[in-house]
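Note that this complex is displayed minus one protein chain, with the remaining chains in position.
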Amino acid sequence: MDDLEEFRRYRERMNKRILASGNLGIKRFFALDSRAYEKGALDTKMKELMGLVASTVLRCNDCITYHVVRCVQEGVSDEELFEALNVALVVGGSITIPHIRRAADVLDQCRENRKNKNPSSFKEPIQPH
Amino acid sequence: MDDLEEFRRYRERMNKRILASGNLGIKRFFALDSRAYEKGALDTKMKELMGLVASTVLRCNDCITYHVVRCVQEGVSDEELFEALNVALVVGGSITIPHIRRAADVLDQCRENRKNKNPSSFKEPIQPH
Amino acid sequence: MDDLEEFRRYRERMNKRILASGNLGIKRFFALDSRAYEKGALDTKMKELMGLVASTVLRCNDCITYHVVRCVQEGVSDEELFEALNVALVVGGSITIPHIRRAADVLDQCRENRKNKNPSSFKEPIQPH
Amino acid sequence: MDDLEEFRRYRERMNKRILASGNLGIKRFFALDSRAYEKGALDTKMKELMGLVASTVLRCNDCITYHVVRCVQEGVSDEELFEALNVALVVGGSITIPHIRRAADVLDQCRENRKNKNPSSFKEPIQPH
Amino acid sequence: MDDLEEFRRYRERMNKRILASGNLGIKRFFALDSRAYEKGALDTKMKELMGLVASTVLRCNDCITYHVVRCVQEGVSDEELFEALNVALVVGGSITIPHIRRAADVLDQCRENRKNKNPSSFKEPIQPH
Partner (left out) sequence: MDDLEEFRRYRERMNKRILASGNLGIKRFFALDSRAYEKGALDTKMKELMGLVASTVLRCNDCITYHVVRCVQEGVSDEELFEALNVALVVGGSITIPHIRRAADVLDQCRENRKNKNPSSFKEPIQPH
């Protein structure tokens, strides 16, 4: 089980547990969260890149991991991804560098999984963040 | 030794080391920190829930862990805890979701420890954050 | 027209304009935001104090203004309000001090309005943040 | 002189003064900042929307003002702008709402300026943030 | 009455009002805050520059205003001040630029006051942040 698969399983297990708490506000927020990245006037690819930039300037590794996986699924090229990360780096400063390392690390794991036809890399992360 | 116990030991050891540095400002800050949650016009339970909300919107897992442990010690119900986390989620956005997962995880560990009469779960975390 | 009344009018006008954009996600978020402070396992007074603490550590004057007005409407005493602000100050540090000044300023305006039976102070701020 | 024009003049005057300090690091940072939004694998329109999302989750009104002006110059539609703001709102939470009000306000001023052929609205803001 | 003098008066009036609330925690925090910048192993000048860097990366204009005034009182040169601001800019990114404009603006007001022997510029801001 690779690093990304472990992250995905923990996230799914805990998200189910949170939803099982019966708190309606949290449940609705999770639904809103998923819908924010659906195609509208802007396509999903651009919204996922925006989610990545937002996660990087706010410096959240779990959110960065999720959005890099989603960007790869949406066909974002390496060049596009690093341009988005550069916008985040300039806006957010050197304090984001450890998170840009994380983004590059996840990108390489995603590319490797695809090359090896690792089945986990083809599963959609259907849960919100 | 469970996850929470390891966290508690590391925190206590390092807090002692920091206080041993002889820096008077830090020592006094630690004292102020402890006192802020003592019963006054508001009771400790409410202040610990406030500390949890503040730690969640500021996205600090160590602080979340501490305040969830304290909330359970103060008799906060699961329903109350998730309502507080919902306030934090709405104020702080999806970027707080990984930290809400952490809070739910710590809550489950605390409940499990109590059920198993695990002695560590009854020790007061007397050191500040 | 006092300072608080001007803030309330601008906020209501712009919130209407945002909702008029037709973006469904934003509309639903505004609804979730209002509901998060409704009475549940925790009462509205405590949730508004939590909203104030979260707004103070995140250092947002508009949000602080809103929650102080709501706290006064919910019958929070000065002593309770300053204890909540003290939790925020200890968690968030001296960087929150300018916002604690804002909270105290709004508190005094609310008390003054009530004393003078200023009608604006009795209107519910029904729009979310 | 409208609100946006006053903002632009202050910004330009102070940016000149900062560059006149002779600090080479700041000068180079300003150059990097401008270049980050130039067309590459991603076009300028998308990068400006990313800059807007980043500025909104980091809650900086001056940066939001700048990027909304630039988005309008790049032909972003109202629907696209509010979808980007919705991503920022979901990621960053209700604490971003006052800044979404600012974004909508600037958007309306830009549209008004264009309708009135206000010359100031056609000037490029050539200075970085 | 200049801009800095107005800021100082509002701050002093509101700090007195906050201390008059009788909250002991806040009172002690204000004392700790003042003491943190007193000469120890590091001199006050260096600590004020550190306070300026911290205030800039956390993007608080009131705190920046205070620390720039204090830096000028401690004899910081323009070159030193801009080098400190450059560290803050690199660490905190372009989102700090509006605050670096504020710092430069306050610096110029302080230098102008000194040149004009404006008495207000010689008063110590004795209240914490």
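All chains are identified by letter, namely A, B, C, D and E, in their written order; residue positions are counted from 1 within each chain.
Heads up, the rule we're going with is that a contact is a pair of C-beta atoms (placed from the backbone, for glycine too) under 8 Å apart; a residue touches a chain by one contact, two chains touch by 3 or more.
Everything quoted here is computed from the prediction, not taken from an experiment.
Although it is left out of the displayed model, the omitted chain contacts the following shown chains in the full complex: A, B, C, D, E.
Chain E residues in contact with the hidden partner, per the touch definition given at the top, are 32-33, 36-37, 40-42, 46-47, 49-51, 53-55, 57-58, 63, 77, 79-80, 83-84, 86-88, 90-92.
Chain C residues in contact with the hidden partner, per the touch definition given at the top, are 57, 89-96. Seen from chain B, the chain kept out of the figure touches residues 10-11, 14-15, 17-18, 21-23, 25-26, 29-30, 33, 54-55, 58, 60, 62-63, 128-129.
Following the convention adopted for this analysis, only the chains that are shown with their structure count from here on.
Work out the mean CA point of chain A and of chain B, and you get 28 Å between them. Taking each chain's centre as the average of its CA atoms, chain A and chain E sit 39 Å apart.
Multi-chain contact residues of chain B (touching two or more other chains): 32, 36, 57, 79, 83, 86, 89-92, 94-95.
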